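Only one protein chain is missing from this complex, and each of the others stays in its spot.
Let's turn to chain A:
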Amino acid sequence: MSHSDEADSPTASGARVTQPLTRRPTAGWALMGSELAVLFRRRRTWVMLLALALIPVLVAVAVRISSAGSSGRGPAFIDQISQNGLFVALVALTICIPLFLPLTVGVVAGDTIAGEANLGTLRYLLVSPVGRVRLLVVKFVAAMAFCLAATVVVVLAGVLIGAALFQVGPVTLLSGDTIGVGQAGLRALLIAGYVTVSLLGLTAIGLFVSTLTDIPVGAMAATVVISIVSQVLDSLPQLDALHPWLFSHYWLDFADLLRQPIEWSSFGSNALLQLGYVAVFGALAYGRFASKDVLS
């Protein structure tokens, strides 16, 4: 019964369709591949990743040429760099998290739907047909991949430039324990994972904002502004009660991953919070996009 309902069945009046659709649909992975290819082959994406990679380079060079020793100011871990180049990655991440990462993520997430609408490709994707839900999922996954790529680029560039300009050796953790270079590399990747997860809530917000407009720049700007507002609210002690609900609340709490044994609680709270944001804004994006008139 279920199959006789399919497209290839003769219609009630007995008329035959000219070219019955007998093929089974594929799983649809081709679109995911295509989406990733379009995203990562795009020059804009490369420029953003390159700009992110420049930040650890700047940090390392600045520390290298200023022999001024420790001033006690500046980002966390910056004083450790001259003893151990691996810390360049940590310092660079700390610098990138409040602004540069949200900026690039805002660009990618804000562009997801609005960018296609603006190019006029959205209507062609939809009549291809890509289901609207499938398109949202594919877009979100690709934006997630960008978050991962962005943080990994910062960490990797930091480790490489750190190793090039400074000595690299065993790392003394916040808990006082010392781990080897290999172990330290793993911790660095773990931190990249933490930061990636941190950005998922913002990605979901960007996806939702992107369904609201046909103007990608507007969606990008709105997403970045939202990330800044969240951080500003998080810095106001009067709004204490609100803080644990802000998606940026745990952004800089990756230091707990630098203890022995690893302190997972902030990772867990962060992941849960981000998941909540993904659920809420994913649902909002679905609610908006599934029934939206595509008139672009």
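The rule we apply is simple: a contact is a pair of C-beta atoms (placed from the backbone, for glycine too) under 8 Å apart; a residue touches a chain by one contact, two chains touch by 3 or more; residues count from 1.
Everything below uses one rule, namely that contacts and distances are computed from a predicted model.
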item: Name of the absent chain as recorded in UniProt (options "Electron transfer flavoprotein subunit alpha/FixB family protein", "Multidrug ABC transporter ATP-binding protein", "Putative RNA polymerase sigma-70 factor" or "Xanthine dehydrogenase family protein subunit M"); value: "Multidrug ABC transporter ATP-binding protein"
item: Sole residue of A:S66, A:T121, A:T178 or A:S235 that reaches the chain not shown, by the stated touch rule; value: A:T121
item: Touching residue (missing chain; options A:L54, A:A271 or A:V294); value: A:V294
item: Those residues of chain A which, in the complete complex, touch the missing chain; value: 6-7, 10-19, 21, 23, 25-28, 30-31, 33-34, 38, 42-43, 119-131, 291, 293-295
